[in-house]
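Input: one structure, supplied below.
Only one protein chain is missing; all other protein chains are in place.
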Amino acid sequence: MSDVLANDLITPDAGVSPLLSQSDVSILKAAPIARLSFRAREAALANAGTAFGVPLPTQPLSSEIGAKRAALWMGPDEWTLLAPEEDLETLFETIETALGDQPHALVDISERSEAIIVSGEKAVWLLNTGIFVDFSIEEFPVGTVSRTIFHKSPVMIWRTGADTFVVEAWVSFMDYVSGLLVQSAQELTAA
Amino acid sequence: MSQPFRTEKGGRIDRSEQFTFTFDGEEMQGHKGDTLASALLANGIHLVGRSFKYHRPRGIVTAGSEEPNALVGIYRNGDQTPNLRATQVELYQGLEAISQNRFPSLGFDVGAVNDRLSMFFPAGFYYKTFMWPKSFWDKVYEPVIRAAAGLGKPPKNPDHDSYGNLYAHCDVLVAGSGPAGLSAALAAAESGAKVILCDEQSEFGGSLLTEANASIDGMAPSDWVAETIARLGAMDNVTLLPRTTAFGYFAHNYIALAERVTEHLASPDPKLPRERLWQVRAKEVVIASGAIERPMVFPENDRPGILLAEAGRTYLNRYGVKVGHKVVVATACDTAWQAAFDLDDHGVEIAAIIEMREVPPESLVAIAKARGIRVEAGCVITGTLGRKRIKSALLGRLMTSGQVASGGQVECDALLMSGGWTPTVSLYSQSRGKVVWDADSGAYVPGKSVQKERSVGGAKGLYGLQATLEDGYAAGEEAAKAAIGTSKKVTYAAASGGEAGEGGTLGALPHDRNASKVKAFVDYQNDVTAKDVKLAVREGMQSIEHIKRYTTTGMATDQGRLSNMNALQIASGALERPVTDVGLTTFRLPYTPTTFGLFAGVARGDFFDPVRKTPSHDWVVDNGGVFEDVGQWKRTWYFPKSGEDMHAAVARECKTVRESVGLFDASTLGKIEVVGPDAAEFLERMYTNPWKKLAPGRCRYGLLLNDAGFITDDGVIGRLADDRFHVTTTTGGAPSVFATMEDYLQTEWPDLDVWITSTTEQYAVAAVQGPKAREVIAPFIEGIDLSNEAFPHMSVKEATFCGVPCRLFRISFTGELGFEINVPRRHGKMMWETLAKEIEKHDGTSYGTETMHVLRAEKGYIIVGQDTDGTVTPQDAGMTWAIGKKKHDFVGKRGLERPDLVSENRKQFVGLLTKDPKVKLEEGAQITTAENPATGTPAEGHVTSSYFSPALDRTIALAVVKNGHALDGKTLYVPMPDRSISVEVTGPVFYDKEGARINV
Partner (left out) sequence: MLLVYCPYCGVSRPETEFSCRGEAHIARPADPAQTSDEDWVNFLYMRSNTKGVYVERWRHIHGCGRFFNAVRNTVSDDFLKFYKAGEPMPDLEELAKEAGK
């Protein structure tokens, strides 16, 4: 299901050639997407979920996915809502209207970050060259989403498949993140 | 065929594969599987270096990472790595090694004169000899000492290797793969735990690779190792890391490992890192670091050809190398006898076994007798002869009186010694555990576990093959149980042979020589003798920590693993206190020397730190802009036209902005969207200014204090809707302002219905400033009447720029008519290029941060962090206008009323004009009332900003000066090394004091 999501909502940017293409791991730049930061107390979650089309997960570090939608748990009162970029304005309006006077904050952060898709049997190894999180499937099952640190850059990691991860960073950090990942992967091709 | 000391058969080397290598240029042969040390010994080379202080000839002493003498330089790819231990350097075809600390050559070293002059180099000589004159320190003493002492030479070129990093998690980490480590790993892995097994050596097995006279489950120990490793290797839950040293044990079971990836290869693939840092978080740790043999401290115990007995056995059994043809074995314990017997098996003549104990075990004596080996019990070595290699050993017979009687001389070409065994407690000690004295074994052993670890086998002073294996199994099961809740009882292997043995000695041995003339070394690498330790005690050192620093004993690369126990015993004797009262120095990381490259990892070159760029970056590069680093950001500093220097470029940019228009990239400014029904209330509480009455569509300058009352940040805040604000912060302050807001929101006012979101990178921001700013942006903005009346200074509105949604601010940091356009980041490049083209039509310019600084200084606008330093209040800065007088509370309000913040004599923000308009003050320069103040006169303040102002055609400066607001028109001085500069105090606004230009 989550692998479908990666092909559905998160798609490789067609205009960009792969950043890394090795037999055991690849890195693809993801196409632009609409990202909304949603903040609210518990009372507003049900309405927000209905308006968004996918319930907002309350389980820490988890995600909920639906047709062309994904809601990522970022914190106990914070979610990142993902949707195709053409849906941005209507989605914003729909949620604002649905919530009415219920206290909340909805902010467009579509442009704040960029995403890359790291996949392959060596994806975990590659991420662990710079991230101290235990990515074993028991500790970090498919669907898990977490902000953390990659070397010196804050990142967000979302596991969409056993060997597939969406890695997001603020745009100005992405050269650093993807550059180091590509560099660190080089030894995998050594004789 | 050279290699005269190679055995005919045996050892783990691959005799079919021969390598040629050089040592100090001389070509020699060795085999695959050799270390540099074993290959040198096979060629009869013992002399490998000169000692640190006395330049005495030194030979290989050990076969492990504790090696004190055999430090060599290895050439590779045109550069040299110094101070590698030859005992750890694996041989490869073409290896080039050099000896160190000798001139002109290893055989003839002029520095050896130090040995004759040794009365001038006693313990603590650094502190005594080179005291005065003071000026001699950096000119004479230090360069001479540095040239004469020291070890290898540092490499000259930047490190051309790369270094990898890997974070890992496991249930059980096993450090060390001798019998205890292997059985522990096996038991833990069979129990289902995720196991990492590491060993500093190239092969797993530890002491089992040396053990020739034992069997495990009916197999030779090395075969059992191979079988066990094969079993472990086939399990998915096991990671095997040879050539990997566990060098640091940190809090919460965080262990650092150094894996040597390519150093053993003749021509490694350049894609591979030289080394890899493993940062492991282990639920449980098994420390199986074993024990090492102690040298015996007798006169001239440092002559090349003198090795530890177990090292002699390792060279023989593992590497197929005889340390000599005629060997004396000197010992105080049983285990060294086996070395004599093993050598005897390979046809090496054993000149004598010199046993310190009066009555050694009968069983051993019987074996020696049967082999025809001469045994001298109750004897010690009292000296050795030979220049660059031992030729003979002097014998002394221990008398009941405690005296030593001469026992003659024994010829030999090598001497093996054993003072007993010392558990390697380094990792345990690093884990913050406290070692305890075990009187039975005469050793410090691990005490209570402080972290989730357990020491096994030799590391805790437990010896004997069967006992060690069983200890390992039990520890592996226990660790698995603790980590994953279950364990499986594995079948324990049964061993025979490899008995523990008895005996051992500590400290300096008695002798019949002239004590003032002979040197018996305790710490080989630092040239510390038994005499030095005693001298330190005589000179008042009581604690081992002081003795260590005074004599430098135990400060070698092995951190005293070889020397500590002997030094302790000597100190204990001299102090006439039990050894347990002398204390023990703490083992610290790294366990063995670790390269800087490993620690730096990928943080070098382009990836030293993230380099953050704005969307205008490429355009700026193409148009010759010069960047400056502002934190991690690259910001454009200035845009020189051809032939312009910085001064000329900035002067032109300033003039152009004031006369027509300029374009500036403000994308790096922090942006925070504050949203929710309580948004205005929240800002009311955070900032000094009032916000509740600010109408949507309007902006206000916001000043942020901390609760102490000091200025911490500022920025313009625009109200987009009743419940939505667009807050800007300084570039450098963005993360801390956000964190401070979260702090108050979450912990002081959790009841407020408001949330903050960083939008710094959501928008690209272009500032268009200057009289023609409106004309420049007008063609591209839709949805706003830009006239002064409809969209006055301090307005904000959402509109479109070239059809792209934007937030347009009418604000100014230059004192001119100004706009800041925020567009979604991906359109930033388009916006910049559009505006850059447009300003050309108006004779405008792009400008950078330097011009921005000059323009704002002309207007007296502060820059937080430059004109303020965390001790400046709004009153000090002359900004009381920014404080909402009717507000009951805001962050910092109460702080501002503290007595010290309202007292006289505070430093206040002013302008300074030099009497000579061409003289530019230095930022940071001190300000005084006297033209030439006496030394020690406190300054009245300092210069915070200083520029040449093109608008005024003269220099200007901003400063903080004691009671500055009352000094308008007064003359002060800025004393510099060559002269004193007189300045006049003015207000901080130099240009357009009425502010008319902003409202057009």
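Details
First chain written, first letter: the chains are A and B, and each begins at residue 1.
The criterion applied here is as follows: contacts are C-beta pairs under 8 Å (C-beta built on N, C-alpha and C of every residue); 3 or more make two chains touch, one makes a residue touch a chain.
Being a predicted model, the structure only gives us computed values, none of them experimental.
Note that of A:Val16, A:Ala46 or A:Ile149, the residue touching the chain absent from this view is A:Ile149. Considering the whole complex, the residue from B:Lys841, B:Arg898, B:Lys915 or B:Arg979 that touches the absent chain is B:Arg898. Of B:Lys448, B:Lys837 or B:His888, it is B:His888 that touches the chain left out of the display.
Within the whole complex, the absent chain has one touching residue among B:Ala230, B:Ala251, B:Ala695 or B:Ala996, and that is B:Ala251. Across the interface with the omitted chain, subunit B contributes residues 250-254, 279, 281, 432, 450, 707-708, 739, 742-743, 746-748, 750, 888-889, 893-895, 897-899. Considering the complete assembly, subunit A touches the hidden chain via residues 60-61, 74-76, 78, 132-133, 146-149, 154.
Convention: only the chains that are shown with their structure count from here on.
The distance from the centre of subunit A to the centre of subunit B, each centre being the mean of the chain's C-alpha atoms, comes to 33 Å.
Interface residues of subunit A, counted against subunit B in their complex, comprise 32, 37, 39-41, 77-78, 103-113, 125, 128-134, 136, 139, 151-153, 170-173, 175-176, 179-180, 183-184, 186-187, 189-191.
Of all residues in subunit B, only 164-169, 194, 269, 271-273, 279, 281, 602-603, 606-607, 609-614, 632-633, 673, 675-678, 753-755, 757-763, 824-826 touch subunit A in the complex they form.
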